[in-house]
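Let me give you the structure first, and then I'll get to my questions.
The excerpt is restricted to a subset of chains, each kept in its original location.
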Amino acid sequence: MLYTINKSPFSTNNLESALGIAPAGAPILLYEDGVYGAVEGTRSAALIQAALSDHPVFALEADLEARGLSKVIDGVQVIDYDGFVELVEQHDVAPWL
Amino acid sequence: MSDKVAVVMRKAPYGSVYTAEGFRTIMGVAVFEMDISVVFLDDGVYAAVKGQHPEKLDMKPLGDGFPMLGDFGVKKFYVHDESLAARGLTVDDLVVPAEVVSSAEIAKIMGESGKVLPF
Amino acid sequence: MKIGVMVLEGPYQHQAVDSAYHFVQAARARGHEIVGLFLYTDGVNNANRFIKPPGERNISQRLDELGAEGIDIVACTACSKFRGMRPDLKVEHIRMSGLGQLASFLREADRFVTFGD
């Protein structure tokens, strides 16, 4: 199942909550304000860095660019909306709003 | 084509409409013979705590409705063990006899449902 | 693949409906069928035909265009009553219906994606 997160990890517990439920192997998609979780060098970067050993992690390019975020954590895969749809083809979706 | 769906309640009631609409969705979709699993998780466990009295806010109690959902064929209620514990609650504090489940079991319930509606 | 979509927030206040729009466009570009777009809770406010954002994207017009291209866009009737979204205030290609319609979309879809706050 694809877990989709749209909130900043600094503001809400959504990313932590989703990572607490998602079983190993489940892909994680960061989009909208969720992409702040994909940025390297921040205090919450440890969440995604730890998650990468268990999950493929994706971040939506348009949302990163909108917010001026270019430094993405190593191993996070930057995808466009076409890639988002591709993930949805492969997985059912658990939206973590 | 599948008639399964998981309604995952993660938000607290009254501060926003989601709990009320989650409840309405469960009932409204159950009438059309969907096979529904209801999951209380994070602040969503507060949706089902006993003793809600929003009358002073001129609102209607939300918790009261959950036990009636059985009449609409909704019988699968699950509550997250860690979310209860973090809030100092037990399943006896809830208006429905939900099954207490782990994170892994919630992932499995959602996975088997295929479709997840978040409220 | 058949994909159902739900939107829980209104125009401009949250990115939800924008994300849904871009997702739907990308899904169609990949050859998928959108079985329905359900506007729920504040999502019904996206149907307002009087939206006139000076110099910005027009969200209800965008949805109307998707509707004109054949996507079944449905605003929840009860939510609309709570928000004063009357049928005559809607853009042409969004219709109103109840949760039975959501149930149909859920049943028919291979995947279901919700956008919200």
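As written, the chains take the letters A, B and C, and residue 1 is the first residue of each chain.
Basically, a residue touches a chain if its C-beta (ideal position, glycine included) is under 8 Å from a C-beta of that chain, and two chains touch if they have at least 3 such contacts.
What you are looking at is a predicted structure, and each value in this text was computed from that prediction instead of being measured.
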| item | value |
| --- | --- |
| Whole-file subunit formula (labels as shown) | A x2, B x2, C x2 |
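Here is the rule we go by: only the chains that are shown with their structure count from here on.
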| item | value |
| --- | --- |
| Interface with more contacting C-beta pairs, comparing A-B to B-C | B-C |
| Centre-of-Cα separation between subunit C and subunit B, whole angstrom | 25 |
| In subunit B, residues with contacts to at least two other chains | 115-116, 118 |
| Where subunit A touches two or more other chains, by residue | 92-93, 95, 97 |
| Residues of subunit C that touch subunit B when the two form their complex | 4, 6, 8, 40-42, 78-79, 98-100, 102-104, 106-109, 111-112, 114, 116 |
| In the complex with subunit A, residue positions of subunit C that touch it | 1, 3, 8, 15-16, 19, 22-23, 25-27, 29-30, 32, 111-117 |
| Subunit A residues within the subunit C interface of the complex | 4, 6, 31-33, 62, 80-82, 84-86, 88-89, 92-93, 95, 97 |
